[in-house]
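The complex appears here minus one protein chain, its other protein chains still in place.
Take a look at subunit A:
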Amino acid sequence: MSSEQSLIPDAGVVDRSVPALQLTNIRKQFGGVVAIERFDLDVQAGEIVALVGDNGAGKSTLVKMVSGVYQPTEGEIRLQGRPASFRDASDARRQGVEVVYQDLALVDSQPVYMNMFLGRELTKGPLRLLDRRRMARETQELVDRLDVRIPSAKATIRELSGGQRQAVAICRATHWASSLVLMDEPTAALGVAETAKVEELIMRLRERGAGVLVVSHNLDQVFRIADRVAVLRRGRQVGVRSIAATNRNEVVSMITGLS
């Protein structure tokens, strides 16, 4: 909420020596139904980890636990080495987890810069009036630095293409995330060319320090952008592979359980 917070001095604050996110022995039960039986995963700072699995494997349950919507029944979540528990999604957000939703949590009728600062608007003066100029300037610097091609930070979201919108959402998440950016099917709604642009952007996030956890259905995409891939099957983590040391066939057989 602090209006002194700025988008600019963010690079370098992330401690890269401890994992951005650490999930240990995570279990989630809904009444008698076990959704996640056991899940462990580390996401390092500056690393892109993909989470894959068939429908019903428990991906969304896991995503909701990391983003604070659900609380794990057992197990521990650590952010940058410190134990974390989230009461709800805004609590997770306060603790440094930003989520990019596939349905774009953007306000269409507002300019890009107001979306970038949505819920964290900068103010000035004793009357705490919106500092639109500064928000627009910082947003412009940010999108320029990430090489996101939008007409202007002052453009209305409605004027942007689907890919540009998702790029704005990713920029926003990246900039406010002190620990982790969680992306839930970030390109599901996009065409081929736009997907390529958004993937480029995701890969550029590596150097910005936060860990990135991407849920994707698209194995081609996983192999293009991720450093490692974690596979979930029927609520269990069946393995984590380095992309460099695995191939599609292995991952597919891990997902399906057939060899």
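The working rule: a contact is a pair of C-beta atoms (placed from the backbone, for glycine too) under 8 Å apart; a residue touches a chain by one contact, two chains touch by 3 or more; residues count from 1.
Methods note: contacts and distances are computed from a predicted model.
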Which of "Teichoic acid D-Ala incorporation-associated protein DltX", "ABC transporter permease", "Imidazole glycerol phosphate synthase subunit HisF" or "Rod shape-determining protein MreD" matches, in UniProt, the chain that is not displayed: "ABC transporter permease"
From A:V34, A:L130 or A:L146, residue that would touch the chain that is not displayed: A:L130
Candidates A:R93, A:H175, A:R208 or A:R228 - the one touching the absent chain: A:R93
Listed residues A:V34, A:A155, A:A196 or A:L219, member touching the removed chain: A:A155
Touch residues of subunit A, complete complex, unshown partner: 1, 89-90, 93-94, 99, 101, 103-110, 114, 118-121, 123, 127-130, 140, 144, 149-152, 155, 159
